[in-house]
Structure formats: C-alpha cells, structure tokens
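Please read the structure below before turning to the comments.
Moving on to chain A:
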Amino acid sequence: MTTAAEIVFDGVTKRYEGRDGAAIADLSLTIPAGTFCVLVGPSGGGKTTALKLVNKLIPFDEGDIRIDGRSIKELPAVELRRGIGYVIQQAGLFPHMTIGENIATVPRLLGWSKQRIGERTVELLDLVGLEQSDAKRYPTQLSGGQRQRVGLARALAADPPILLMDEPFGALDPITRARLQEEVRRLQREVVKTVIFVTHDIDEAITMGDRIAILREGGVLAQYDTPDAILAHPADEFVAQFIGEDRALRRLALRRLKDIELDPVPAERPTVEAAGSTTVRNAVSLLIESGADRLVVVGDKGVDLGVLTLAHAAGLLR
Partner candidate 1 sequence: MIAAGPVIPNFGQGSSCVTGDNLFCWDWVRQHWSDTLQPALVEHIELTAIAVVIGSTLAFGLALLAHRRRRTEQPISIVAALVYTIPSVALFQILVPITGYSNATLEIPLVAYTLVILFPNFVAGFNAAPPEVLEAARGMGLTRNQTFTRVELPLALPAMIGGLRIAVVSTIAIATIAATISEKGLGYPIFYAIGLPTPFKTEIYSAGALAVGLALLCDGALVAVRRFVTPWSRAAAR
Partner candidate 2 sequence: MIGDTANAHTFVEALRFIVDNPQLLFTKAVEQLELSGAALGIALLIALPVGIVLGHLHRGSGFAIGTSIFVRALPSIFLIAVFLTVLGLGFTNNMVALAVLAIGPILTNAYLGVEGVDRDAVEAARGMGLSARGILTKIELPLALPLLYIGLRVAAVTVVATATIAAYAGGGGLGDIIANQATYRLSGVVGASLCVMALSAGVWVVLIALERTVTPRGIRAVRVQAALGTQNEEGM
C-alpha cells in the first residue's frame, strides 16, 4: 500500500531582488492527498517557482507550506527532498551510472539493503514499462522517452508520498509525449500519490489533472478547480482566453460515449456508427462530417449501446 500526503500552500509569497512585483503572490491552495494537481499558466507565471518551493529548491519569503500538516520550514532540506520524488524536463539522469544505479540513488541514500533495492528496481522497471535488461544500460543508450521513464522510476524509487514533475514531457515529440501521459495516468491509478505537475500546455493539463491550478503572471492564482468546472465556468477573461474559445468542445472531449446516458436504438438503425471508446467531441465531429444528426454507439462486443443525437450532445454541457 502506498502513501500520499496532503500539500497546503498558505499565503506563500516569493520575491526576487531587483524585480518589480513578486514571483509568487500570496498563493493559497490545498491539494488533498492522492490528487493529481496540474499547475498551468503562461511563461513567467511562477508555476515552476511554486513547484520548487515545495522541495525547498527555492526559498520563499512569506507564508507557509505544509505537508500533512507539518510545515516544511521545520524539515532540513536534504531530508525533505529524499521524501519527495522530483522529475525534470531533461530527466537529469546521471550519465555515468547505469539505469539500475540511477534508480537506486535515493534508496541508497536512505540505507536500504541491497536486496531490497534490487527487488524495488525490478518492480519499478515493470511499473514504468521498461525491460529488466535495461537496468544494466546507460542513459546515453536510451531514447528520450525511455529516459523520462527512468526519471519517473527514479523519483518513485523510495516510494515518496509526493511527486513533483516540472514540464517532464516538454522535450519529447508529440507521439512519445502522448504515450507517456497515458503511462503516468495509468501509474496514478495504480500507485496513488499526491502529484504536482507543471506544464504550460493547457491541453496536457486538461488531459492529466484531477485539479488544475491556473497561475497568471506574477504567480497569482486565477482559478483552481476540476478541468470540467474550469471549462464550464472560467473565472475571468484571462482564464477564458487561456483555455481557448473552443472550451465547450474541450469539455466534450472529457467524456466518452460509453460513459454517458444514451437514447435507445430506434427501429430504423442510424447508419453512422461510433465505438464506445470515442470521445463525445469526436462523435460530434463525426456527425458534422457525415451530415447526419444521430449515430449509434457500438460497444466492445459489437453490441449496440444506444444512440447519440447532436442535440443530446449539446445538452451534456448544461
């Protein structure tokens, strides 16, 4: 059984000398244990700064950050960091160590036995989708996507209750990025942790997050809510602009046909079909393309699940 911790930002402010305004201004938000929270916003919005406050890579000036109720000010930085998984964009794997040795870094620091480390490494390689034989290889021999998986495994090695991820997929090509996003979502279902995930890509945020915190320039919190809620009711002009004018369609992309309530199939079966795994958004696109106003949803085994009409799809948004 793995653990997860609650993270609370309480009125946190961070200023940089010689710059007007704060990098983070009076940030308060609560991340319940086990939540996948995405920090998103434009460049310079302070999201990476906010992330690095949690593991004390950057100190803050006012306010407090509490993990499971304990202020991080009380914990020495080194000890704190060994209890937090940290994944960065270029992975930062140690080039002179094998994958196995990389993964074993924090466990070794914590004094785990060789056997325990070995077992954990086997477990982690499986978890992140790498081959066992990869343990003996060196980072230069792996692709960018594989390296990032190792970065993930390394961060999870000591089973920390918190995971910090700083634009981890930014340097990858779109296909690899999509694959890894999927992997991380699967991982989170298996190994529930509290995750703070930073990205500048609103699509990625919507895909990955249980909760999204939108930070505007100057580290000010613009909105903090579930993806659907933000898309349905953006807090202000800035948020609305940031998530894009097509937010209604994006909301539809969050649901799949097999999960929603459908109309019964009439005697005259509609000609257009769609699989149950299709998103509502893609279904609407299909309808527009074909010129029809309804389609039949087909489940896994070829069974008709129901019918979706354009009107019904639009109604989902209310």
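Here, a residue touches a chain if its C-beta (ideal position, glycine included) is under 8 Å from a C-beta of that chain, and two chains touch if they have at least 3 such contacts; residues count from 1.
Per the selection procedure, all candidates are chains of the complex that A comes from, given by their letters.
Computed from a predicted model, the values in this text were never measured in an experiment.
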Point to revise | Candidate from this complex that touches chain A, chosen among 1 or 2 | key: 1
Practice item. Could you pull out which chain A residues touch candidate 1 in their complex? Key: 55, 57, 77-84, 86, 88-97, 105-106, 109, 137-141, 151, 154-155, 164
